[in-house]
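Every protein chain except one is present and positioned as in the full complex.
What follows is subunit A.
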Amino acid sequence: MQFFSREHMKNIFTKPTNYVDTNKGEKYYKSLYEKMRKRLDELKAMKPVREHDIKFEKALDMWELSRRDFLKWVSATTALLMLPPTFEPLVAEAAEVMNRIPIIWINIQDCDGNSEALLRSSAPTVDELILDYLSVEYHETLMAAAGDQAEKCLEDAVRDFKGKYLLFVEGSIPVGMPEAFTIGRHPETGVERVQRLAKDAAAVIAVGSCATFGGIPAAYPNPTGAVGVMDVVKGKPIVNIPACPHNPANSVGVIMHYILTGELPELDSLLRPKFAFGYRIHDNCERRAHFDAGEYVEEWGDEGAKNNFCLYKMGCKGPFTFNNCSIIRYNDGTNWPIGVGRGCIGCAEPDFWDKYATERPLANSDIHPPGLWGVEATVDKVGLGILTATAIGIGIHAVASAVAGKKEETK
């Protein structure tokens, strides 16, 4: 386990450490398969978190989902986790034993955008089914209970699932001004709440840019002294899923990985899962051909804009932003910012509000991107290198076609 100071993090951020190693060889995948098989058998032997829980098949039925919808989701998720298609049966089984893992989801200094994003995930609504089937023991927005009753649910869950639950945190934590976030009948500050609940968690998952790197509240001058979860929680495994809002596919991915292996996925130096943050927006951008051809939008509304040219000169931060939204997209693969002609703002990177969020093209600024030897050259070299890596190729292709398939369906 590693912990990083903010300064150290920024240093690392400027180094090219992110790229995921996807071509791990047959032997690796074989042993991984066996490991997962064993883990699933163990989980199957376990009881669901709640005795009265319904069977998966029945849940599918209740949500009016067909086995086919489900299998489609399975293949997309397998691809998302960068596993070869032979792993699909395992992923399907994993979904069926999801009710063995209790989840607690709390909100600190947030905008609720990540919970919203989660609710707006994939149709057909397999992710919603997952939400239902998964044992979400506490979630402010979703649960039926409110007020004292809700607080009691939380305390019960912590007691009953000590050491076993995954703690999801949305929103930053105001350490500089504890009064900026208090909650509960016996007022508890944000730091106290996160630390107390993290103590008994199996792992902590920070969702959204606020919970990971402090996000908007931490933008200059950081009025409340906001920080991310990893700045206040020590001695626990932490996964960061940044972006504003985070892509729900990625949080579901982390849960699936945990169910499949009993471990957290491989992380990069900023504790982001490599399956999602192991390549850049730019590597798979639909406007990439225009970038390579030197065709740019020079001004909003110009001919280039009408022809979907590259947005680099309008301030697109895609070349420096590690995230998978160029493939997964948002709102059930409907679209994403670059799709409507607005560049990427770099929301999966730390401190992006102060250095990335603006319209200024990076080439004109003094920011050193996480590339290697300067802007343009890097973008091409690294980008092409990664596209030829086979496994990632398969992964990306499969996700893209699964998403495309879903789009077809809804028409």
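Rule of thumb we're sticking to: a residue touches a chain if its C-beta (ideal position, glycine included) is under 8 Å from a C-beta of that chain, and two chains touch if they have at least 3 such contacts; residues count from 1.
Rule of thumb we're sticking to: contacts and distances are computed from a predicted model.
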{"item": "Options \"Acyl-CoA dehydrogenase\", \"ChsH2 C-terminal OB-fold domain-containing protein\", \"NADH-quinone oxidoreductase subunit D\" or \"Ni,Fe-hydrogenase I large subunit\": UniProt name of the undisplayed chain", "value": "\"Ni,Fe-hydrogenase I large subunit\""}
{"item": "Omitted-chain contact residue, chosen from A:F181, A:F213, A:Y258 or A:F275", "value": "A:F181"}
{"item": "Residue touching the undisplayed chain, where the options are A:E34, A:E57 or A:E116", "value": "A:E116"}
{"item": "Which residue of A:A76, A:I205, A:C244 or A:C310 touches the chain not shown here", "value": "A:C244"}
{"item": "Residues of subunit A (touch criterion as defined above) contacting the omitted chain", "value": "62-63, 107, 109-117, 119-121, 123, 125, 128, 131-132, 140-148, 150-151, 172, 174, 177, 179-185, 215-217, 219-224, 226, 244-245, 299-301, 305-306, 329-332, 334-342, 345, 353, 357-359, 411"}
